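With one protein chain removed, the remaining protein chains of the complex are shown where they sit.
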Amino acid sequence: MSELLLLLISTALVNNVVLIKFLGLCPIMGVSRSLDSAIGMGMATTFVLTLAAAASWMLEHWLLMSLGLGFLRILTFILAIASVVQFTEMFIKKTSPGLYQSLGIYLPLITTNCAVLGVALLNVQQGYGLFWSIAYAFGSAVGFTLVLMIFAGLRERIALVKVPAAFSGAPIAFITISLLALAFMGFSGLNIQEQ
Amino acid sequence: MGLMEKFFGLSWGIHPKDHKRPAADAVTRIMPAPERLYVSLAQHLGAPALPSVLVGQRVKKGDLLANPQGSVSAAIHAPTSGVVAAIGEIPAPHPSGLPVLAVTLAADGLDEWSEALEATPDPFALAPDEISRRVAAAGVVGMGGATFPSALKLASSRKAGVTTLIMNGGECEPYLSCDDRLMRDEADAIIDGIRLMLYATGASAAIVGIENNKPEAIAAMQAAAQAYSEVSVRSIPARYPMGSEKQLVQTLTGKEIPAGSLPAEVGVVVHNVGTAKAVRAAARYGQPLVSRLLTVNGGAVKHPGNIVVPIGALVEDVLAFAGGFSATPGRLVMGGPMMGMSLPHARVPVVKGSSGILALAGAELADREEGACIRCGSCVRACPMGLLPLEMARHIQGDDLKGAVKLGLKDCIACGCCAYVCQSHIPLVQYFAYAKGTLAAEDRAKLHADATKKLALARGERLAQEAREKAEVAARRKAEREAAKLAEAAAKTATAATVKTVETEGAPA
Partner (left out) sequence: MLVAISSLTILGAAFGLILGIAGRFLAVEADANVAEIEALMPGTNCGQCGFPGCSGAAAAIAAGEAALTCCAPGGKAVAVALAEKLGVSLDLSGVANEGPKVAGVAEDLCIGCCRCIKSCPTDAILGAPKQIHNVLKEACTGCAACVEHCPTEALLLHPVPVTLPHWVMPRPAAAF
């Protein structure tokens, strides 16, 4: 149990997928204008990441390894991820048209969110079992959502203050997220990875 | 919050220097009607009154000038005897200086009361609703400045089953002392008015709350209320905005009025002490509200004090009667310095809700340069409604009015405490006034759009029906034409047949 907790903390905070590994930056910059859509995006990505990790583990172990088709790994993973994203898109379009509209192009772009493929590939690299793969993916997704929400909250406040013209818009957002990344560096002091 | 207040005292509000004396201690003066009076038709909350007199008509003091129009409105009466000189637009006592419809009265100097006043020796013998009716007929509105028609408030309190009547003698605005003076001079009349209001509303007890910086008024009112157990007079801490409805009710009863609801929700109703006197005059003597006590004060006024002024007198006449200026006034304000309205010029009339006329000069209006918000939080501490003025202003500055509403903009009472305490001199309360006005304008636009949408739909239906009727008529015509054609054809064949027969018959054998 404590191992699971450690894994979750280590993936969500210490090895944060966005701020430490620099994966999945596209939606972080794109969907962080309002907290509401950030939460929606975070939930969608969590769903996709977890499911895709499970699917890719199964594909890896039951198909690719048994048939010796390791060279097809990226291709099959992308296929699985794209299918899950398509499903998520249909589901959100049906259940929450407003969220669907506000996520816009970033929803199908979860397919190319490198965090999703990255986590699936990392799972293979680390040689986790099915359960631990899912836990690892879920922890990463929680970290992604957390950063997205914190950043969206910051940006909502930045939108209300006067920023020098040269820095307004994307530049101040980049400066903010880099400061956020510095802050997350502090989590490495927890040093739970090796225990 | 409750516990903190118990131990550390009230934390909201501010303590501005009150400037009430010496004006409050000066003997009350009565201003005779000037030559011309400009009686505004929009002196109350709600729809403006509809004039019921004609130009050239002679009226006596207390005669009806205008009827209430709509459900929230109040009647307007002649403040003196004279002739109606004009009915038209005059500048309103409002910072915008926009025009307002008014009846201009040329006074004849006799100041004769109308004979048609319905006096009653014992108003307590009347039905409670009859008192409300008389108050309505007298055009009484809230004298504290909100100018809500009092009769409506009396009647609705009765319906809502209000148990406690709170009388507002707080007068927390600096400079103003008209309520103070009224309580000192006419405590008996006010207590009588309060008893009449209790009778009209069906409430069982009345609490008069008076700030402790008016010891003379408290003493006078306590002496007058001694004989009546249902009326109690309580001293409350002097603190701005103690005279605000929600704060007063909470201080006196410990009950907090929920956001967005009326005091009736917690079983109380709040009236100003000046209203009690006007209610008494209406119920006992049938006298309409045609004059009011107001404070003339400020650094530029030579003889500050309280004056009974006929409604409709121009501010410049009132200032002249008060003794003129000792310095050039930098700004004229109607009402108090915190929530009053700065006037564009002095040629605007006194209305029922004018509690004071201030001519401020010199240090009183140090124009302060605005700085950046340093997020010190002074405004949060000062806000009597427990809002976050700095956050609300930030949202309004960023054109996010919805965000400001989420933070409680609608609960803002515009008391101005936040702007008063702001270290950076940010005009916070002006931001809120701007945002509230803009939101109200948006709501109006939405109502207008809904109404026009209905019109457009009705037009579409009408056009469709016209087209349908036209088609029907055309179809009927066509049918008729065809029937006629058929008949004609039949007739033709018949004639042809006859002709043929005739021909056959007539043919030589």
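Which chain is which? They are A and B, in the order written, and residues in each are numbered from 1.
The rule is simple: contacts are C-beta pairs under 8 Å (C-beta built on N, C-alpha and C of every residue); 3 or more make two chains touch, one makes a residue touch a chain.
Keep in mind that this is a model prediction, so the values were computed, not measured.
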Query raised in the report: Any idea which of A:Ile20, A:Leu35 or A:Leu69 touches the chain not displayed?
Result: A:Leu69
Requested in this report: Please pick, from B:Thr438, B:Gln465 or B:Thr493, the residue that touches the omitted chain in the full complex.
Outcome: B:Thr438
Requested in this report: Among A:Thr46, A:Ser83, A:Thr112 or A:Ser188, single out the residue that touches the unshown chain.
Outcome: A:Ser83
Query raised in the report: In the complete assembly, which of B:Ile30, B:Val72, B:Leu98 or B:Leu486 touches the absent chain?
Result: B:Leu98
Query - Contact footprint on subunit B, counting only the chain that is left out - result: 42, 92, 94-96, 98-100, 369-373, 396-397, 427, 430-431, 433-434, 437-438, 440-442, 444-446, 448-449, 451-453, 455-460
Query - Those residues of subunit A which, in the complete complex, touch the missing chain - result: 33-34, 36-37, 59, 63, 67, 69, 72, 75-76, 79-80, 83, 86-87, 90-91, 93-94, 97-99, 101-102, 104, 162
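Here is the rule we go by: only the chains that are shown with their structure count from here on.
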Report task. Measure off the straight-line distance from the CA centroid of subunit A to the CA centroid of subunit B, and report it in whole Å. Result -> 56
Query raised in the report: Hey, which residues of subunit B end up touching subunit A in the complex?
Result: 394-395, 397-398, 400, 403
Report summary line: Given the complex, residues on subunit A that touch subunit B span 159-161
